[in-house]
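Starting off with a structure, shown below.
Every protein chain except one is present and positioned as in the full complex.
Order as written gives the chain letters A, B and C; numbering starts at 1 within each chain.
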Amino acid sequence: MTPNTNLKTFDLKDLQYYKIYGRQKSGQYPVPLFFNGSGIEVNVTGSELWIDIEVEFDTHEPWIFTRLNDSFMSRQMLMPGSQSICLFRGMSCEAVKNVKFFRELQAMSEDDTCRILVKSLRSDGFFLPVSDKKYKLEFIGDSITSGEGTYGAKEDVDWLPMYMGVSRNYALMVSDALDAEFRLFSQGGWGVLCGWDNDPRHNIPCRYEKLCGLVSGTKNDELGASEPYDFDEWKPDAIIVNLGTNDSSAFEQPPFTVPETGEVFKQRKEPDGSYNQDDLNRFKQAVINFLEMIRRHNPDSHIVWTYGMLAYNLTLAITDAMNSYRQMTGDNNVSFLQLPNTTEETVGSHAHPGELSHARAAKVLTEYLESILS
Amino acid sequence: MTPNTNLKTFDLKDLQYYKIYGRQKSGQYPVPLFFNGSGIEVNVTGSELWIDIEVEFDTHEPWIFTRLNDSFMSRQMLMPGSQSICLFRGMSCEAVKNVKFFRELQAMSEDDTCRILVKSLRSDGFFLPVSDKKYKLEFIGDSITSGEGTYGAKEDVDWLPMYMGVSRNYALMVSDALDAEFRLFSQGGWGVLCGWDNDPRHNIPCRYEKLCGLVSGTKNDELGASEPYDFDEWKPDAIIVNLGTNDSSAFEQPPFTVPETGEVFKQRKEPDGSYNQDDLNRFKQAVINFLEMIRRHNPDSHIVWTYGMLAYNLTLAITDAMNSYRQMTGDNNVSFLQLPNTTEETVGSHAHPGELSHARAAKVLTEYLESILS
Amino acid sequence: MTPNTNLKTFDLKDLQYYKIYGRQKSGQYPVPLFFNGSGIEVNVTGSELWIDIEVEFDTHEPWIFTRLNDSFMSRQMLMPGSQSICLFRGMSCEAVKNVKFFRELQAMSEDDTCRILVKSLRSDGFFLPVSDKKYKLEFIGDSITSGEGTYGAKEDVDWLPMYMGVSRNYALMVSDALDAEFRLFSQGGWGVLCGWDNDPRHNIPCRYEKLCGLVSGTKNDELGASEPYDFDEWKPDAIIVNLGTNDSSAFEQPPFTVPETGEVFKQRKEPDGSYNQDDLNRFKQAVINFLEMIRRHNPDSHIVWTYGMLAYNLTLAITDAMNSYRQMTGDNNVSFLQLPNTTEETVGSHAHPGELSHARAAKVLTEYLESILS
Partner (left out) sequence: MTPNTNLKTFDLKDLQYYKIYGRQKSGQYPVPLFFNGSGIEVNVTGSELWIDIEVEFDTHEPWIFTRLNDSFMSRQMLMPGSQSICLFRGMSCEAVKNVKFFRELQAMSEDDTCRILVKSLRSDGFFLPVSDKKYKLEFIGDSITSGEGTYGAKEDVDWLPMYMGVSRNYALMVSDALDAEFRLFSQGGWGVLCGWDNDPRHNIPCRYEKLCGLVSGTKNDELGASEPYDFDEWKPDAIIVNLGTNDSSAFEQPPFTVPETGEVFKQRKEPDGSYNQDDLNRFKQAVINFLEMIRRHNPDSHIVWTYGMLAYNLTLAITDAMNSYRQMTGDNNVSFLQLPNTTEETVGSHAHPGELSHARAAKVLTEYLESILS
């Protein structure tokens, strides 16, 4: 490779113009990309652009994807170590290029070492301001929002980073359609009350108030993951919750014993196949509590609870909780939207929604948000 | 026209093989086609087939459409009088043709004389048995289910028979996809509690238990329209309710004074734009009552309340009522399904769902019913 | 039916504002609709519009379809006799409605009595000028251009008027997309040299120069059908020829004996399955001759020979003829466009292109004409 001797390194700390996607601690360098959809956007001239990152993980390797002028360009697995990834080469120098570099993989609660840190950029051009999007959207969810199944063949059933992503995710599709900046907070297998396997620790609300409560470990703590998230720093116009799918699954799974405490947790069904009323009630209470928590931190955001991409079972339980919440609080800026279920035709890998299912849900959600936000 | 001298007349009274669609009084001749989607199906050989009908109306002319071998063939306005309509000519004699003749226009509550009576068929072939479909579906609704807007240009805003129909209706699309026989019970502008304009008489439940409670007048009475409907005669596998859209509109409209009684009716909004709680509650009670009524007559049918094709406003009110109903009755064979809202891209005439919107809703509903019925 | 006492009859002879589609003899009343796509367009106010026509046929009944504000409204079979067809009723009086009434059925060379005559219109409104379209397009073809197969089920194999039409025809789709007025000249089974069955009389060129050379008989003669067509009266921007499909079929069929002369005609194949060179040459010569004939009468029109919707077999023969024609004449305003072949997925009845195939061809042709005409 003929070396480009004009490349200069721009440390993020010193760089004036760029935009970080995803929750992060202000003033933190290098910048950790905690979440799926965390990333960096720049406008830059020059013929060449590189990004200098540091990658670490034990088991689950992170993936990233890039966009050039809002067109998908690359998607790849990252290996550990300090490294430099070329985002473009050989382009006309004068033209301003918009480049986005995104983490595909969700925050990995099961791999405390999994991390991408962005240190600097290198280019022979100069950087220009990144314009703000029209809206801000926060998406809170489970494996659906983690894009599990958007890559991989239908017969693939492993639970693997490579099948997850934001690049074919309804959250990105909706944000593109509405010209919105987005933040995602999602974890595969988790619910609003408990995880798919009745693990009561795997509920999103208990982590939502921390910067990135989904990850733990000393190193992540140092990066600010366990600090309280400053909700005032980025105020979403709408918050899209997509939870309930794993809570529904818990009714079908055996009891779970929490290793640390010995606590046994189980969402029960009655002999006639219906949900146990007490257990359904604690699910509803969890929905109510989470709505209250979200509202507390986001007084002005429209909240829409979406549900249905992997079966409609808890539709009436969720809406019942929402009705109670509205009744109790008088907060009517909260609504329910059913998203079309995934079918054989639209399914992806690991029995999760494929790209076509995400596209269909994105269309319904986009149309809904358009009517609300405009 | 070279006359076909081999045509014989087959009076329906004497004909062994044919199937009537839509509610009708057993043993009634000629056969009245009361509803949109009411019609007759035959399997017949021969080169030629005619249907002998009698048509009457004051203001709103009925339309019909025909299918040959399940392919759309014709759609036309009917004029009053006794008449014979040719359904095919010149075909190979031996082949068995499946022919369907359907009323497009809803039962017209505003035109007591509007009627189609089927008297006889004429053919040079013979008739064969009509096979049963896999499922039976009943659709209960308003103008959406009456197919208003499925014909006509987007700029057309008159309220007219020609814009209504079953031929581009989600009810037909779903039935085709599932191989189902269907019955429709719908009236444009009506709701579950009251009409779009707060007319409290325009609620579907008060007419649902009569054969065709939507029409009145002596002649219709003679045809059995006001007699109790015999629910045992045709047991639907699923009942699809699509009501609430006009109840939502009532909150936006001025009060209505019932001419006969002077009663003033109005679904009120609060100064802050929210729905008045008492009025919302009577809407919910109407939903509960209607569910009870439907269940009373259809003990084994799956009931799905669908909603959303013209805005999602009452989603939470409907689901709240459904939750109460389930709580009170323990009847879990009742579910809620949101249908995607109509957009600028999918709208038809008179600001109603166009064919594309019906197709999108039909897909979601078909997928849902497939999962329930199979 | 409550009679509308305000209806007035407007004889076409006296009516100032309307537009006739399709070749016709200027000053001829009543107006014969000779061709598929022949019709009448009006802009009219008032609540109601009727068309008074006279219909005659022996064997093959004509079909018509109507459009209101350019939206499909009705399609029906016509019975013989003087009759009045209601095109709309009950509309808001002030609004101007655009109404089109079109013959679906091709000129029937096999039924000399088959005819629709338009005599007058009746309305309670008044008529306004009909604006000109942006382009004029002439389509010359066979059963594909007669829309055979665009109605009917895939298993239907009869040759019947009801399966033909212009309402789902590529010619209409292209004209709609380009804002063009159209004239069609097509006959099922005919070719540029001979018919599908080697009948040498069934070639389009020998009829093209007459007003409607496709029909015969005294009555049609009286209507001017056999008079020379005045090509100066309507100058198409582009002429789309879609011929060759039946010429290809002739190579596969047995010899044809012309009853009047005893002449035996056969396009031969060699033992190795290739086309006999002499016979291929006379086909090519027919293409050349027809191009010359078209050009003679249409000096400025772009001519595009389209081919392929029912197999590509004669592609190279047609292009060879076109090359020779261009070589000989220096006329480069002639081009060749292949239209995508019909597949199992896009086929209609009688093994002919269905609506989906017409739509696909229309898209390619529209894009082509856009690039040529703009």
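Assume a contact is a pair of C-beta atoms (placed from the backbone, for glycine too) under 8 Å apart; a residue touches a chain by one contact, two chains touch by 3 or more.
Predicted model, so just to flag it, every value in this text is computed and none were measured.
For the chain that is not shown, the touched chains among those present are A, C, taking the whole complex.
Among C:Glu54, C:Glu110, C:Asp158 or C:Asp320, only C:Asp320 touches the chain left out of the display. Screening A:Glu54, A:Asp124, A:Asp156 or A:Asp176 against the full complex identifies A:Asp156 as the residue touching the chain left out. Residues of subunit A in contact with the chain left out of this view: 1-2, 57-61, 63, 68-77, 79-80, 86, 88-92, 151-153, 155-158, 160-162, 349. Along subunit C, the points of touch with the absent chain fall at residues 274, 308, 312, 315-316, 319-320, 322-323, 326, 332, 335-338, 340-341, 343, 363-364, 367-368, 371.
Methods note: only the chains that are shown with their structure count from here on.
Once subunit B is excluded, the chains joined through touch sort into A | C. Here subunit B and subunit C face each other with the same set of residues for the most part; over half of the interface numbers are shared between them. Among the other chains, the CA centroid farthest from that of subunit B is the one of A. The distance from the centre of subunit A to the centre of subunit C, with each centre set as the mean of the Cα atoms, comes to 57 Å. Note: centroid distance subunit A to subunit B, computed from Cα atoms, is 44 Å. Per-chain Cα centroids separate subunit B from subunit C by 38 Å. Multi-chain contact residues of subunit A, defined as those touching 2 or more other chains: none present.
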